[in-house]
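One protein chain is absent from this view; the other protein chains keep their places.
Order of writing sets the labels: A, B and C. Residues in every chain begin at 1.
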Amino acid sequence: MTETAELSFVRRYVFSTDHKVIGKQFLFTAMGFFTIGGLLAILMRTQLAWPWQEIPIIGPLLYGEASGNILPPESYPALVTMHGTIMIFFFIIPILSGALGNFLIPLMTGARDMAFPRLNLASYWLMVPAFLLVLSSFLVTTGPASAGWTSYAPLSILQDAAPGSAMGQTLWVLSLMLVGTSSLVGAINYITTIVMLRAPGLDMFRLPMTIWALFITAILVTFATPVLTGALILMFFDRSLGTLFFAAGEGQVILWQHLFWFYSHPAVYIMILPAMGVASDVISTFSRKPLFGYKPMVYSIWAIAGLGFIVWGHHMFVSGMNPLLGITFMTSTMLIAIPSAVKTFNWLGTLWRGNLQMQAPMLNALAFVSTFVIGGLSGIFSAATPVDIFLHDTYWIVGHIHYVLFGGSLFGVFAGVQYWFPKMFGRMMSNTAGIYHFVITFVTFNMIFLPMFYLGAFGMPRRIADPYQYEMFSGLQGTNQFMTYALFVLAAAQLIFAFNFFYSLFRGKVAGKNPWKANTLEWTTDSPPPLENFEEIPTVYRGPYEYSSPLVAADYLPQDQYVDGTESPRGMPAPAVSPAAGD
Amino acid sequence: MNPMPGVGTMKFAMWLFLASEALFFAALISAYVLLRLTSPSWPDVSELLNVPLVALNTSLLLISSVTMVYGFASIEDGKQSRLRLYLIATAVIGTVFVSIQAVEWAQLIGEGVTASNSVFGSTFYVLTGFHGLHVLIGILFLVLTIFRSYRGRYSQAEHGGVELMGLYWHFVDIVWIFLFTIIYLI
Amino acid sequence: MSEHSATENHRPNYLLIFGALFVLTLIEIGIALTGIAASAQVVILLALAFTKALLVALYYMHLKFEGPIIRIIAAVPVLLVLIVILIPIFDVWIFG
Partner (left out) sequence: MGGLVPGLSTIAGPIDQIFMVVLVLTGIAFVLVEGTLIYFLIRYRHQEDRKATFIHGNRRVEILWTVIPGLMLFGLAVFQYDTWIAAKIDFPPESASEVISVSANQFEWNATYAGADGELGTTDDIEAPINILHFPIGKPVIVKLESTDVLHSFFIPVLRVKQDAVPGRPSEVWFEAIAEGEYELACAELCGLGHYRMRGFVTLETEEKFDAWLEEIAARR
């Protein structure tokens, strides 16, 4: 800690090259954007429950007298667009890859920092202008981008096609380019760190699943993001220089969809794989039992990543893409469900004959598993091309994506943040508050998103400001109101989490090195870890999940603890004096 | 512990970066190929474009790859002044390449081909433009490398920077090999 | 392995490679000028371009002397680039 004291405040907290500080910067900014994205969701759902009605307090504040304190019709597509954009590009990806990735990779691989600390600094500071651009788009008179988070051409190309397609869309394109570059820089850093800087004895197949997931996620980012960047540049030129790439007529409208989904389907895995890794670690730790099927779990992630590059057409079954191509994409999509199923079964296998401690991180990880199952299974319906003719662009898809990204990724984030909070800040979050937050969130989450499948089966399209215009959907207002009420409760429950988080930062119980009695390397150093993480780089003797091992009396066996007579790490001599057992 | 002796972290990361760059150009080339195949009014490139001039330019870029790789070989042998000579030659040839491209652009604009009046123009300027931008960035880094070599930063034992420079430069060359073929010859 | 790539015995004849690249380029231009069938032209020209790229990658970028990991990093994008380029063509052009 003495070294840090010598650095100025700016070098220590603002332009720090320390991966832990950068991770926390990502954490706090992402939480800010989660709040903004959530507020947009509340506005959206309020409109769906009570369309074109004056909203007390918020209405006059946001929409003003000019529009009669009512949401103007052009704002609804903007709400939809910005909710999706912010939650995906400014919350989930930054908090999983940016915050957890940055904080955990060097700690869990036994490295002193990332391979390229200054590049890491750049990856955060590339995000900052992106934050500013996307926030400033709310202040533009024509409003923020409103062509959906997918920004399909030509709505996003023609400046006068929608109010948001003017300045707002330009800001959207520019900020996403920066986000993409930041992700890419981060990803190259992560891959290099994981491949090059592992502690002695830490073979790839001794890495915790979180690291495996972040590793493969980074590979997806490296190969997929540049295609999005390329497509965004073409879109930018179409909008500013009048090039004709995605223009109707000479250009190819559908090309945008191909390029966008070539990135954005892998991006769905970029958003879920790290959460899968977190869930694996948390479930194993709190089951006090080795992860069931470690290698199949790793191979499943590889399979998901590989297949992830050849399924993107399933977003385009009714887009005018050739239906013959639809058949191949449907088949590959069915196949990508296999590794997801394997992962689920292995999580269940981990619980089997475990000794399950129901603490807040564990509950959230279990919520991840149970909701990911619904998300995955609901995907099979829309992967079925004939059924997707009906379900495409309805609330079924909205339900599906939220079961994967809210039920999956967000519960994974809750699990991860509460699990590693003690390591990040040296204090414990309140378990009781965590359980309250979990129960309310889990129940209301299902109350909001389960009815979406019902709406979808009714054919209610997404991104529609007032579904009750249609006679066929006029009976659905009650359901929508029910969902909106549930959202209010869910939103309120997040205040419990926020309070728990910030209160525990200062007043939480002091954590100690290893509060969860976990095995992985980050728990062998102080909480929070010193500037270069480890006093001495640990030597690794075994895999990350040796819980309840018969070798020791305790129900955990840290990776760096030497036990006489057991396998020594590859190429490493056994230490002359074995460290004392236990902690 | 370095699990892969001999592969430096910088070189590893450079290859990853180049892999991602390949995908970036793939997006642009994908647009080019698709628009060309479906365009009802693609011009006859052999008449519109100055193929002999660009063929000369292509040879220049290939030669610059040779000077670059000889620069690398020189520092492997510890020959500082030859390293500088080759790096300077590479930068100069690169500059000539970009200049000739600028001349070509000027000619085309003179003939009324712009980025916004045909898909040919859109794809042509964007593809050659982004390649040219990569060459320009390469020249900037070459200048930096030359500067650093004058400061004595490279030696027979330690010359990773020159190697990275070379990898990038040759990658840009590879991109041009494909662009030249698909834009000018096919 | 790659540690030895810096030594003399692994240094290819760079001029010879350049000669090959130059000759291939001349052949390419020659083929483009001849009036053989367009589809045959496309196939031959792409094959020649690919050969040239391979020569640069293998010898100038020393891929021939690298270990498996670098080779994988170099090979994966080739596959993905083909996917990005080919599937839109399949969609819009071939199946029309």
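Operating definition for what follows: a residue touches a chain if its C-beta (ideal position, glycine included) is under 8 Å from a C-beta of that chain, and two chains touch if they have at least 3 such contacts.
These figures come from a predicted structure and were not determined experimentally.
Although one chain is omitted from the display, it touches the following shown chains in the full assembly: A. The omitted chain makes contact with just one of the residues A:62, A:174, A:377 or A:563: A:377.
In the complete complex, the hidden chain is touched by one of A:65, A:471 or A:564, namely A:471. Within the set A:44, A:202 or A:254, the residue that contacts the chain not displayed is A:254.
Contact with the chain not shown here comes from a single listed residue; of A:144, A:163 or A:180, that residue is A:163.
When you scan A:219, A:366 or A:401 for touch with the missing chain, the hit is A:366. Note on the undisplayed chain: of the listed residues A:85, A:222, A:287 or A:561, the one touching it is A:287.
The chain not shown here touches chain A at positions 73-74, 76-77, 80, 146-148, 152-155, 158, 161-163, 165, 247-254, 287-296, 318-320, 323-324, 326-327, 330-331, 334-335, 337-338, 341-342, 344-346, 348-349, 351-358, 366, 369-370, 373-374, 377-378, 380-381, 384-387, 389-394, 454, 456-459, 461, 463-467, 469-472, 545, 547-550, 555.
Please note the rule applied: only the chains that are shown with their structure count from here on.
Chain A and chain B have CA centres that are 36 Å apart.
A separation of 15 Å divides the Cα centre of chain B from that of chain C. Residue numbers of chain B whose C-beta contacts span two or more other chains: 4, 12, 16, 19-20, 22-23, 25-27, 30, 34, 38. Within chain A, contacts with two or more other chains are made by residues 195, 223, 227, 252, 255, 258-259, 262.
Within the complex formed with chain B, the residues of chain C that make contact are 1-3, 5-6, 11, 14-15, 18, 21-22, 25, 28-29, 31-32, 41-42, 45-46, 48-49, 52-53, 56-57, 59-61, 66-67, 69-70, 73-74, 76-78, 80-81, 84-85, 88-89, 92-93. Chain B contributes residues 4-7, 11-12, 15-16, 18-20, 22-23, 25-27, 29-30, 33-34, 37-38, 46, 51, 55, 58-59, 62-63, 65-66, 68-70, 73, 76, 166-167, 170-171, 173-174, 177-178, 180-182, 184-186 to its touches with chain C in the complex.
On the chain A side of its complex with chain B, the touching residues are 115-116, 184, 188-189, 191-192, 195-200, 222-231, 233-234, 237, 241-245, 250-252, 255, 258-259, 262.
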